[in-house]
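Here the complex is missing one protein chain, while the rest keep their positions.
Labels A and B are assigned to the chains in the order they are written; within every chain, residues are numbered from 1.
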Amino acid sequence: MDILFNGFKEALALLAGLDPYIISVTALSLKVSLIAVVIALLIGIPAGVLLSLSEFPGRNLVVAVVNTGMSLPPVLAGLVVYLFLCRSGPLGSLNLLYSPAAIVIAQVIIATPVVAGLTMASLKSLDPSLRLQALGLGASWYQCAMLLLREGRFSNLAAVMAAFGAVISEVGAVMIVGGDIKGDTRVLTTALVLETRMGNYERALAMGLILLLISFAINAVLTYLQHRGRKI
Amino acid sequence: MSAPLLQAVDLRWSSKGSFVLEIPSFGVMQGEVLVILGASGSGKSTLLRFLGLLDKPDSGRIIWKGRHVKTVNDCLNVRRKMALVQQKPCLFDMTVDENIAYGPAIRKMGRDAVAMKVREAMKLLHIEHLAGRGVVALSGGEAHRVSLARALITEPELLLIDEPFLSLDYSLKVHLRQELKRILRESCTTALYITHERNDALFMADKVAVMVGGKIVQSGTPAEVFNRPSSLEVAKSVGFETVCEGAVEKSREGLLDIRVGSSVIQAVSTEISTGDVFITIRPEEVTLVRGELNDIISARNCVVGKVTSVEPQAAVYRVSVDAGFPLTAYITRQSQAEMNLKAGDIVTSTFKAHSVHVIGR
Partner (left out) sequence: MIRTVLFSVMLFLCMLTCSVFCKDPNPLMVATTTSVQTTGFMDYIAGAFRKKTGIVVKSVAVGTGEALKMGSRGDVDLVIVHSRPDEDKFIRSGCGRDRREIMYNYFMIAGPADDPAGIRSAKTPLEAFKKIADSKSIFISRADSSGTHHAELALWKKLNITPKGKWYIESGAGADKVLQIASEKKAYALCDESTFIVMAGKLALKPYMERHSALRNVYSVILVNPAKFPKVHASEARKFWEFITGKESQKLIGDFKCPKGIRLFIPINEK
């Protein structure tokens, strides 16, 4: 009990003192997570839209893949990315292993199925007559998709939150492809693990607190957007 | 002789079950209000979706103003000349203004022009007081008005209306229907109106097409369709409640003696003079008199029978009579008050020979 309490106190002190190590680790965490989420959204949302609104051969197979991808163990994604990016792997010449880029790649692979799957579910749960109504007023396929995304914005923003949550809290995959190299690929989660292993519980708690604060802040913003403009 | 505004040729579609839609030819003329009348499951909403280019049939062509609509671009251009009003108002999760502005907005109209058009549309449907409101708390009537405004603001060349006002109460429905008819007439808008209610067809239509089992079985003016149905299904759809099998016994100059069950009734037909037939009689055309009376009125059929049931309805009583064949009659409340019919009473049913519509078997 003492450890928790003292740890908490010291954590707050570390945060207030703006320890440069903690700042750099936090900055990297935010950087890779934000980039990964944005890329996942750019790929996942159109994929979700296509899967729910159009018919094409093999669609059911892709849906099954996406649904599997949603519950994919993230460490497996990390392992696969590692095998691709290591020197003896097919993409080894890109020299991306143990760099933030590798972390971003792994996180994109983890987050994209989540975004695609949840977008698809959200659109499918909309009243089908909405789509007909939009088309029946002269909307192009794209305009119709935009409207449906807007109609389902509650669930779609939940998808964004889920993707961000998955990405910022990932440890295993980040460790495998990033190598937890100080100053280069050490993020909040891997730093937390390291500090815990070394017995520096206050510093570990500080990392944990920051992770919590970041999640809270992002989710607060997204929740605000979710509820904005709902006039009665 | 002008060409149809919108035409469907060789339309064919089958669902995953056993339902098949087959329309060899169908067209809407410019300026007319065409009502497609059919029971639930007859395929009318599906047909509307194909005509509105909202869905693709298995085979067939849609022709707009003489030109076959082929490419996706063609589809979009033609779709933008139509507007859809559905059974449910289907309003989008935005304000009333934004809903109504949707059509012009996606046609990339300028903001000020859109605002002006929105005001005009709201004025047309008497919903100016709803400006700025969200759609969640609108009443049924208000929501339908918004849905109409949203469609009409695009000044469509063809308005597609799918059983609107279905969920509204009767007086509101009548009121809105009147308004809609007036608006259509004043703006000379062509409209395709889907309904299962005969009253809608009678009230709105310039032309009626009756749809049964995925096929258009008869189309013509309301008078033609309602008074001279060409088949049994149409007869049932347009309100002929007495439908029986019979055989022509005698025929002279258009007047037929037909044996129906244990009775012989007289009917008038210019097309049929012999053979097995169906006779159909509108319940409004049957008069009931208590007791047994024979041939008291000339040129009218008289059959004696026993009342099997008396059902109160909105404005009439629906009386089922076993007159050697099942016969249905409507009597006014006044009449029922006077006669006080109940099951088991003997009545004489009378109806003109002209009221009996004969369909070949």
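One rule holds in what follows: contacts are C-beta pairs under 8 Å (C-beta built on N, C-alpha and C of every residue); 3 or more make two chains touch, one makes a residue touch a chain.
Just so you know, these numbers come straight off a predicted model, no measurement behind them.
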{"item": "Contacts of the hidden chain among displayed chains", "value": "A"}
{"item": "Residue of A:I35, A:V75, A:L209 or A:L222 touching the missing chain in the full complex", "value": "A:I35"}
{"item": "Contact residue for the chain not shown (choose from A:N6, A:N95, A:S125 or A:T223)", "value": "A:N95"}
{"item": "Residue, one of A:K9, A:R59, A:R150 or A:K182, that touches the chain absent here", "value": "A:K182"}
{"item": "Interface with the undisplayed chain - residues on chain A", "value": "31-32, 34-35, 38-39, 86-88, 92-93, 95, 97-101, 104, 179, 181-184, 197-200"}
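Heads up, the rule we're going with is that only the chains that are shown with their structure count from here on.
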{"item": "Residues of chain B touching chain A in the complex", "value": "49, 52, 54, 72, 76, 79-80, 82-84, 86-88, 90, 92-95, 102-103, 106-107, 132-134, 136-137, 150-151, 154, 160"}
{"item": "Parts of chain A lying in touch with chain B, wherever the complex brings them together", "value": "127, 129-130, 132-141, 143, 147, 150-151, 229-232"}
